[in-house]
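Of the protein chains in this complex, all but one are displayed in their positions.
Right after this comes chain A.
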């Protein structure tokens, strides 16, 4: 690239010719759907966004997102996982790929497709064939020893989000311990502390997603 490209005011074309696929995983109740909703609200004004949810039992997550009207209905798809949420994001990603590609076909200008996994255990990890980047969401109420226990999600996710920090004093969780333990297993990859109740827009995570899109 020549030096006069540096001040090009136009957005660069997506390098990969398709939207960035962002996986959001984590245990049941940690706030994956709330974070997905927050990201949709924060980014929908500047980006073309769609969502695939993987619910364990019902289409509850997709229904929640529709009820909250964070995106138009035709940008949200629910996938059923046959009682195996980790299989659907890792070993056999075909139903999720199918859903992602159908959304891309329906909305050719998409910048970002969020794939929210069904609640799972600490070993859940998105396949690289499905997610280009992945966020793992923990909450402080699950115990401040969870980052120390590690697991593939905590160690390998591109961004670890520790949510519900407002509850930390109530449940006796030490955020400093969680941050320190996470850093040990994450090899320099970032950790974000969030309280979606206090900051519904999740600005730090939204900023991370914007950065991820800039380098996509």
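Note that a residue touches a chain if its C-beta (ideal position, glycine included) is under 8 Å from a C-beta of that chain, and two chains touch if they have at least 3 such contacts; residues count from 1.
Methods note: contacts and distances are computed from a predicted model.
Missing chain, UniProt protein name, picked from "Ni,Fe-hydrogenase III large subunit", "Urease accessory protein UreF", "ABC transporter ATP-binding protein" or "4Fe-4S dicluster domain-containing protein": "Urease accessory protein UreF".
Listed residues A:24, A:47, A:62 or A:88: the one in touch with the omitted chain is A:88. Only one of the listed residues, A:73, A:98 or A:211, touches the absent chain: A:98. Residue positions on chain A in contact with the hidden chain: 56-58, 79-84, 87-88, 91-95, 97-98, in rising order.
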